[in-house]
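Pasting a structure here, questions to come.
One chain of protein is taken out of this complex; the other chains stay put.
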Amino acid sequence: MNYLRNAWTVAAWARELEPGKLLARTLLDEPLVFFRDHEGHPQALHDCCPHRFAPLSMGRLCDGGAAVQCPYHGLRFDGSGACVHNPHGDGRIPVAAKVRRYPVVERFSAIWIWMGAEALADPARIPDFSFNDPEHYAVGTGTMVIDAPYDLEIDNILDLSHIEFMHPLFSSEAVRRGQVSFEHEVDTVWCKRFMAEDCEVPDFLRQAFQVPDGSIDRWLDVRWNAPAVMALWAGGVAHGREKEEGIVSQQAHCFTPVSPTQALYFYSFSVPRAIGPMAQAVADQNVQMLRGPFEHEDKPIVEAVARRMAGRDLLDLKPVLLPGDAAAVRARRLLQALIQKEATADGAHGSASA
Amino acid sequence: MNYLRNAWTVAAWARELEPGKLLARTLLDEPLVFFRDHEGHPQALHDCCPHRFAPLSMGRLCDGGAAVQCPYHGLRFDGSGACVHNPHGDGRIPVAAKVRRYPVVERFSAIWIWMGAEALADPARIPDFSFNDPEHYAVGTGTMVIDAPYDLEIDNILDLSHIEFMHPLFSSEAVRRGQVSFEHEVDTVWCKRFMAEDCEVPDFLRQAFQVPDGSIDRWLDVRWNAPAVMALWAGGVAHGREKEEGIVSQQAHCFTPVSPTQALYFYSFSVPRAIGPMAQAVADQNVQMLRGPFEHEDKPIVEAVARRMAGRDLLDLKPVLLPGDAAAVRARRLLQALIQKEATADGAHGSASA
Partner (left out) sequence: MNYLRNAWTVAAWARELEPGKLLARTLLDEPLVFFRDHEGHPQALHDCCPHRFAPLSMGRLCDGGAAVQCPYHGLRFDGSGACVHNPHGDGRIPVAAKVRRYPVVERFSAIWIWMGAEALADPARIPDFSFNDPEHYAVGTGTMVIDAPYDLEIDNILDLSHIEFMHPLFSSEAVRRGQVSFEHEVDTVWCKRFMAEDCEVPDFLRQAFQVPDGSIDRWLDVRWNAPAVMALWAGGVAHGREKEEGIVSQQAHCFTPVSPTQALYFYSFSVPRAIGPMAQAVADQNVQMLRGPFEHEDKPIVEAVARRMAGRDLLDLKPVLLPGDAAAVRARRLLQALIQKEATADGAHGSASA
């Protein structure tokens, strides 16, 4: 599998990276170690000592985060990947004693990583998830391992017509009957689904939208950014009122490949801090409620699809496509084009491995 | 591994296929879903929706068995493999929305499947297991997964001289001292073993044959049909009496490959309903008693042999053959010839996969 490297992707939720601890995580086939340095800034290094190839993540953080010590022979590396301490012999630091570091940025409650050419790593290119800005929102987060290629998860979120069948408790027929439109540009696809006058909306949604009776106008808007960074706005309002008066739940659905056959699923549910001191509890409770169907309904089916596909490309298998696949097919083609473009550009890869 | 496709093989015992339920089973490397339709007839489809490749077996049976609904986006397929319902958009059914169906027949308490060219699927070619006809016999059945190529199980049943060594509680030296003869034709091999005047027969066999004392004439007759459909008649009678006066236990030992390294083992023990209302209990008890040695003695050794052989062909490994191997080697050669013939015939394969 070729990955898109020159793009920001989620490596962890910010709260997964605890001060004083090392976090080991393999992304895009590369083992990485994450930590917060002495100033609290996230850092990411290739998780492999250049001496004897021990994982640095099995070592320990020194000097309040200023360096990571290798568990095997004690070499120490700082957040730039430079060896800053050799405890052996005369203490001279070998010239080659360096590990690759990766640009990481903490933003929107997440740790974003750039696995491509460092010179291109502009934080301004991180897609907007202001609804996860911890200053204004309480953010409930979850992380799950999916044994499937990450692109199957893009398909899953971009075609929500599956909700009725996969999550029977969470939907009504309205979703698949909704009006769907989509827009796209270079590395972004929007898929918007509008369900006018839904009368059979499940009770928990009525409650969420605060429309105790009567029909509801609902919408499900999904934004995809390459490689697999997605936002979902699920809104509802009493039929006839303006969308702006409605209530919208804001979720992130971001996927980062671990390997060609495995991905990490980062999802969140955010609640404005303005609602008061219980905002975090509400966010956590909502994300917890989402985990059930994600883990017990989406995950097994997406993984089963992956087993059936056995590593083959979706379009090569000539699927019977339905109208609802349009946005996902568009995202797939944009992503393939970006990967293709990157592969043909000189030096774009910048992949390190040992 | 090349499989013999134009042959009937056991997919399940009839009672494993419960009305209203979907049964997922991989045979000959192909994932299949089995169900009983609204008339109770068994059906088998490729277990893979042509839209997004989700296993249909993770979905649900609709309309009393008339169709299977895909768990992902709700397409429905009937027993012929035709898509009969598309819940999306204008409901039009895409021309390519079909799944392969496989001929299946319920007979002799089993569900038989034909994985080759459908035009050749003549139920008259199902080998005779009338002793498992549920009208006249109570049939105890068992199913086991064996992590070994199915042909090693053919060898195991066709050379019962192993009983004394592998199943010390179940045999006497008489078995390996018995007179062995074999006969064969195109796709059938008979191996008949006669043990005259056995005096050291274990008690449980004396009881079974109702010969409390004195020597017993015993026989073990095995019939193999391609690919691995076998019947075993184990009989005994007081020495000097006619075989026809004896008591015979009738067993099926049928093997269907799941993959080159795994097989399903379908075994049964049948009892004439004529013996009275406890016939089913007796059959179930007997098949339960057989499971012990099958699971704890045959299975580990056959699987260990498979590990030693590591996917290589028996005869390529130049085994030291003993006279008792004659029938098994004959069956192996007939099977190879049938597979070879099928592989060279045009369009014989008819394999489907996605």
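Just so it is clear, A and B label the chains in written order, and each chain counts residues from 1 on its own.
What we mean here is this: a residue touches a chain if its C-beta (ideal position, glycine included) is under 8 Å from a C-beta of that chain, and two chains touch if they have at least 3 such contacts.
As the structure is a prediction and not an experimental result, all values here were calculated from the model.
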Residue, one of B:96, B:119 or B:304, that touches the chain absent here: B:304
Residue among B:145, B:247, B:281 or B:317 touching the omitted chain: B:317
Option touching the unshown chain, where B:25, B:88, B:176 or B:218 are the choices: B:176
Full-complex contact with the absent chain, from B:57, B:109 or B:161: B:161
Residues from chain B at the interface with the omitted partner, ascending: 155, 159, 161-162, 164-166, 176, 300-301, 304-305, 308-309, 317-324
Hidden partner interface residues of chain A, rising order: 31, 48, 50-55, 58-59, 69-74, 86-89, 94, 96-97, 354
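Definition applied: only the chains that are shown with their structure count from here on.
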For chain A paired with chain B, centre-to-centre distance based on mean C-alpha positions, whole Å: 48
